[in-house]
Every structure is written in structure tokens, then in C-alpha cells.
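Removed: one protein chain of the complex. Kept in place: all other protein chains.
Naming follows writing order (A, B and C), and every chain is counted from residue 1.
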């Protein structure tokens, strides 16, 4: 059951190239599920006019955290919210995912955020994780501590996460795999993993208006039908997603 | 010669019901004249879109001050600018007034601001000054120290500045008189001072677009002709001004 | 007691605040108590399901939103089966916004709609190839569609106008002549966003519909023009974000108003606006909406 609230930010911290915000909220813990996200905005501001969809990074009894990568005006302003200031929060949104006990996670860049959250819901697995620079690879130790094998790659050193996967394709066999990263990376990945796509699920991003299935702006073509990322997603079976 | 600059605020202080802002500027001193004003806005903001016309309260070698009464969104935001933050300043604007050595000043409410500035350019005179409450009568001691006789009145105690003038009409005889206050007060005043209006000058307020004689939005009918408050004013002979 | 009710031509609302078409769907009932709303207009539906336009379908413009949804919807059957029963649980006036590519389409779809407070006929969508704005620009077509719908339904018919009409007053008159109970003024304004990276229009269909505060003074003027010129109740729509905007619309002649994009920015806006209108009326000592409209000094 989603709700809309103005909630205080109790921590703003730089994590690698990103900003981590901790939001005080005692209720989220009991309702947020793996796969969920929130729409976030600045109180008393119409600039930007639309709230921004942001994944959970973590949720505990007293608060939840989000990880923000500055892309444009909206994320820039969000990243500057200070401790003591507040945020508009609409959520939790999206369709809950029943995470497997064990599986593969493939993250590109800020794509680590929802996968970090997902790893909390799993017992073990393998993370393949790529970023531009070595120091952008955040939270890898924490995910290791959760029982995952972590394989990283950086463009400055060796290549992209797609390169990493093509070297380790056999890992995917018989496993449920979850991918989150830029759409270009997802398309490339789809190209190389072939049959494994059937057991692969992908976090899809779309520009959103309402987050509540109302405006139909976050459409994605899935198996010959338009679905809504905010309501039916954000996670879809990779082989069914038709990219434009 | 007007200029447009982004200048730092070095003091924000409450004065009675108003906010005093001190703006660092070494150049204004040599160009600002009695009667001048500035257009003021927030840097990097289009909300409000238009700058606001504000009189000088004082100008010295290193800075100038303005006094702000919160009316709507614009003055509210200006009053909240903190020390260290900046303002957009366009000015000095308006037509310089050749102030008399000695004369009468009539102020209602925030109308004290430009008259306080004017008193700096004069040697002596009489100030009639009214406000809602006794404690709203700011700067009266300072003006006394400048050699003025100061007569005040407050609505909570006795009445308006118009009452004060009607009791002291003979003071105006043979003197140049300058009035600044709400338009309702000016109209009432015009009604009672009769012949004295010829030697009376009034600070006129209009909503402004550009402050530079460009948009023609600050028109005021003066002796059968439209004049511009920002360019030909803000001070006009009272008997010539046609109020709507 | 403050009385917020408003009624015109067989349309009765408990207050003048209506949720506009296309910005909400059933999940929004989790956020806002629909029992408190004057009414809700369900998203534009067509005879057959429509996929809508390729993404992106929405972005921001200065003080506004621009969309190119293309009337994505699951069709009238789905509405009757899956949506209406759930909406009927709420004590609020339910309207359905309908869309067709031909007069024939409009007739057939209106036959299939019953058990609601009224039909809102969309002759003003800027994001579709056939129908849409082109219908809403031509007084003859506006008249013909209104008449066709009215013939096929006994429900009150509201026509939603496009600001792209050269003379919106003439279109409103045509709707009145065709039998409309009210008009909604207006739908979104045609606009363009260029993606300076790709050097192409952002939307696949090039044009989009601008909504939000940016269009408020323009839409308000249309409401004023229609109210002055035609004896038809006007439902105001365009850029309303707070109770002061509502007052402006009511004074300009609107009988009630719709809230659209604002719920993207603040999902609780409808509740806040209703509360603030009541607060304002209490402060002013107003009893009903007529008191808001009439100038006491006169």
C-alpha cells in the first residue's frame, strides 16, 4: 500500500561518485519489498515539476536509504538535500519480486543500487559489476559479506561488464539472473547471452509522470504488449522486453 | 550610469517590522543620488521572474543598504537572503532629485526608506511619520540626529499620518515637501493639503518590468501625459499626478 | 456550515474539485480518498485497446509537463469490467473520457457506457494522428460528434475542448447546439521539445501536449471567454496547483475545475486544495460557491 509523505533526511553522504541519502521512516520497513522503488521530490518546489523514480538501496526499521547518481537537474537537486531538510516520498511502488535464494546479479554503474537491495533478500550468489573507474565500484565489500562472489571490472582498467559476462557465460547456467544498468549495456548483454535470456530479468528505466499507473508514460513493450514500468515492473524477463 | 551586478549581502538584520540588507558595493557610492532606487532579485532564480524595485536606505563607500517590507513572494524571498549569499542588483535607477537644504518629509510605513535616504542629503527639516504600531516607527532617532524635528503617530494610538498633517498643515507653508507611503495615503493627503500640493513631491510606486524605461509598464499620468516611474521618477509633483 | 456543492445540467458534485482524465488510475485511490472528491474523470478510452506512442512519453518544460501518451488504454470493455466496479465503491461522481477516430467511433463507444455521472468527449488530444485536435478545431465536427454522442446516451455529455481552436467560443456554442451539458476548457497546449543531444524532437510524434502551471493564464482566459460568450457551464482545466488558482477559475466563470498534472508534483494536492478552500471560505465568512464568485464590494 503506497503512501505519500514528507520525510526528513537524516544523512547525506558521498559514496564513490554517488550521493547516499538516508530518510527517516518507520513504516517503510514493513511494506517495502524486493523490486520496489519510490518517487522522490523536493517539498514546496515545482522545479523540477515531476518526482524522480529512485530505487531502495536499503530499508531498516527506522529509515531507508537511496543512492543518487547526478544526471540532470532533478538528481542534482536531490543530491544536495541536507540533513534536517525533507523529501517528498511516494511509495513503495512497483511490483514486488520474489527473489531466488541464490542467483546472479549483473550491475552497471548506478545499477548497483537496486541490486544491492536485492542481495539483502538473497542468501548467496555471484555479482558481476562494472563501472567506469575502479573507485566507482561501491558496496562490493558489503555484498561479499552477504555471501556473494564478487567479480568486478572497470573501463579504465579492462573493459565493461559485458566483457566480463562474455568471459563467464557458463556461470549463468541454471541460475536466475538479474541485470540493472544503462539500456545500452542491457541491449549488448541481450545480444551475447543467447538462451540464458530466458532466466534473466532486467530492471527497466523509463521517464515517469505519476509512478502509480495513471499517466501511462512509463510504457515498455513486453512480449507484444505495452506494460507499465511503474506498475508491472520495474523488473521484466529480458527475452520478452522489446527495446525501441 | 546604471550597471547590473551580482553582489554579496553582508548583513541581514531585522529592523522593526522590516528586514535591512546590507550589500557590499564600492562603486554605488559615487553614482547613487537622492531619489535613486535599484531593481533587486535572486541570482540563478526565475521565481520570481521579475526583479523588484527597492529604494536605497543608505549608501556608503563600501556598501549600501535597503529596507524590505514583506508584501508578497518577491519581498518574502528577498528578506530571507542570508549573509554570504548574493543579490542581483540593477542600478542606480530613476531620476536624481536635487534635494532642498531644508524641507518637510511625510512618511507612511515602509515609505520611510527613501525618505531616510533623502534626509541624508538635507541639512534640516521636519519629518511627519506614521505607522500601524508604535514599534513600527523605525529610524526616527537617527533622523532626529540629522537635525530634523520628528513628529510621529501610530494607528494603534492616535491615527494616521494624514491626521497628523491635517493638525499641522501650516508647517508646510513655503517649504518643499516630500511624501512617500501607500497610494491610499497619498490620495487622502492630496485631498487635504490643497494649495500646498504645488510644492509637494511624491514618490510613486508602480509594478515594474525592466527598470530601464524599456517596457513602459510603470506608467503614471502626470499632467495629461504618461511618464515612466523608473525613468522620469519615482518622484513627481503631487498636484500633477493623476491617480487612477 | 459551508456548502461546496455545485450542480449544473443534471451534473451534481459534492464539491467543484474533479480529477482530470489521464493522470490517475486505480492505484491512486490508495493515496487519495476518492469519497472526498467532487468527481473523477477516467482516462480517455476508445472502442478497442490502444497501445499509445513510443517512449519517451513525458518530460518537463518550464513550470509544466509535456506528454505524448497517444491515448494508451485498454478499451471500453475493460473499463466496464475491470475499472468501473471498483470506482463505483466510492461516493463521488464518475465521468469517463472517451476518444474516437471517427464520429462513428464516438457513437458506438457512448452506447457502451452507462452507470456513470457523465461522459466527457475528448475532441482535443494533441497526441494522436486521427481525431483529436483536428476534430476540436472545427465547429461542424464538434457539433456532429456532440450530437452523435448525445443521441446514443441519456447521460450528461461534457465536451473537452482544445485550445488550438482559433475561436473556442464558437466551438463551445457548437457543443451547446449539439446537446452538451457542459464543456471542459481546456485540454493540453501543443508544444515541442528538441533533444539538443540527438538534435531531434524528443517525442516520436514530434508534438506533445503541454500542461501544468505554464498554461494557466492561457486556459483561464479561454474559460473566461466561453463563460462570457456562451450559455454553457464550463469546467476549468489547466495549470491549477492551489486553492488560489481554483478561485481564479471560479471567478472567471468556471462551475467546477479539474486537477491534472499537479498530482504528479504533489499527489495530495486535491485534498489540500479542498481543505484550503474551506479555510478560505471560513475566513471570509462565505457560505457557498456563489459567495466566492460574487464581488461583495459591488
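FYI, a residue touches a chain if its C-beta (ideal position, glycine included) is under 8 Å from a C-beta of that chain, and two chains touch if they have at least 3 such contacts.
Keep in mind it's a predicted model, so treat the numbers as computed, not measured.
Asks: Could you list, sorted by label, every displayed chain in contact with the chain left out?
Replies: Taken over the complete structure, the missing chain's partners among displayed chains are B, C.
Asks: For the chain left off this view, which of C:100, C:178 or C:239 is in contact with it?
Replies: C:239
Asks: Give the residue, chosen from B:50, B:70 or B:96, that touches the chain omitted from the document.
Replies: Final answer for the missing-chain contact: B:50.
Asks: Decide which residue listed in B:2, B:15, B:70 or B:96 touches the omitted chain of the complex.
Replies: In the full complex, the listed residue that touches the missing chain is B:2.
Asks: Could you pull out which residues of chain B are in touch with the chain that's been left out?
Replies: 1-4, 41, 46-51, 88, 90, 206-210, 212-220, 226, 231, 244
Asks: Which residue numbers on chain C touch the omitted chain?
Replies: Counting only chain C, the missing chain is touched by 61-64, 66, 137, 164-167, 189-194, 196, 198-201, 206-208, 210, 212-218, 220-221, 224, 239, 244, 247-248, 251-252, 293-295, 297.
The working rule: only the chains that are shown with their structure count from here on.
Asks: Please give the intersection of the contact partners of chain A with those of chain C.
Replies: In this structure, no chain contacts chain C and also chain A.
Asks: Centroid from C-alpha atoms only, then distance chain A to chain C, rounded to Å. What do you get?
Replies: Distance between chain centres: 35 Å.
Asks: Rounded to the nearest whole Å, what is the centre-to-centre distance of chain B and chain C, using the mean of the C-alpha atoms as each centre?
Replies: Between these chains, centre-to-centre, one finds 47 Å.
Asks: At least two partner chains per residue is the criterion; list those residues in chain C.
Replies: Within chain C, no residue touches at least two other chains.
Asks: Going by the contact rule already set, what residues in chain A reach two or more other chains?
Replies: In chain A, 47 touch at least two other chains.
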